[in-house]
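Read the structure below first, then the notes.
Selected chains from the complex are presented in situ; the others are not included.
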Amino acid sequence: MQEIISIKTHGRSTIDITHEVEKLVARSRIEIGLCNLFIQHTSASLILCENADPDVRSDLESFMQQIVKDGDPLFMHTAEGSDDMPAHIRNVLTSSSLTIPIANGRCLLGTWQGIYLWEHRVNSHVRNIIVSIQRD
Amino acid sequence: MQEIISIKTHGRSTIDITHEVEKLVARSRIEIGLCNLFIQHTSASLILCENADPDVRSDLESFMQQIVKDGDPLFMHTAEGSDDMPAHIRNVLTSSSLTIPIANGRCLLGTWQGIYLWEHRVNSHVRNIIVSIQRD
């Protein structure tokens, strides 16, 4: 089973997509298997992150801004804005693809794991995630 | 085939789990396929790393401590200790999931590749890794 989740982002931030993914897994009626998520963009990522305290994702964003500086004079690729090259780097330092096991018809996430789309650009974008669900 | 490996860690360090994974691959009797490893935690990672010189993993740890500083005043999420937010960041910068091809009933690792669990917290924890083995 292969489906697309389209998410409209609102600038740099993380968006919890765990529920959208779980809905597709439930609809597939696959009890045991694997769920692969793939984001079709080079300036937004997929991450697994702590899902209880929003400060965690806020600190993650602060850290990334400190380590990959917007408008760093090091960068030559600046035509699309001072956040564009940093977005590509943030993408490479995180993930474009996640593979999560399924058991009992649900993603086998740990208690504190949520699935997040991380928009790295400062403007809004529509981001497509391909969800592939395989029976074991 | 889906199994769980539970590993007790002893504070911040890498633990070689190649042998545990290979045992499960052998037991599955699958000759050609894929082995997916998934860690159900947000402050420990799975990595592939050079397996010959222990200095490599020690240097990797030194590098991570330099780049993601324990107790950095940047962080708001501090309730669970000065190593907790760094552990979440280290997790996002590395991997929660690895997919390794299988051939001749073994993981198709390169000569110098080992599979490691990387505990990012300073205290001991029990970490669960889901191992999913698929026939091609």
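As written, the chain order gives the labels A and B, with residue 1 at the start of each chain.
In the analysis below, contacts are C-beta pairs under 8 Å (C-beta built on N, C-alpha and C of every residue); 3 or more make two chains touch, one makes a residue touch a chain.
No experiment lies behind these values; they were computed from the predicted model shown.
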item	value
With 2 chains placed, the number the full structure-file assembly comprises	3
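Please note the rule applied: only the chains that are shown with their structure count from here on.
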item	value
Relative orientation of copies chain A and chain B, as a Cα rotation angle in degrees, nearest 5	120
Inter-centroid spacing, chain B versus chain A (mean Cα positions, whole Å)	20
Chain B to chain A touching residues, read off their complex	1-2, 36, 38-43, 67-68, 72, 74-77, 79, 85, 88-89, 91-93, 95-97, 99, 128, 130, 132, 134
Sites on chain A touched by chain B in the complex	32-34, 47-50, 53, 55-56, 58-60, 62-63, 66-67, 93-95, 98-101, 103, 108-110, 112-113, 134, 136
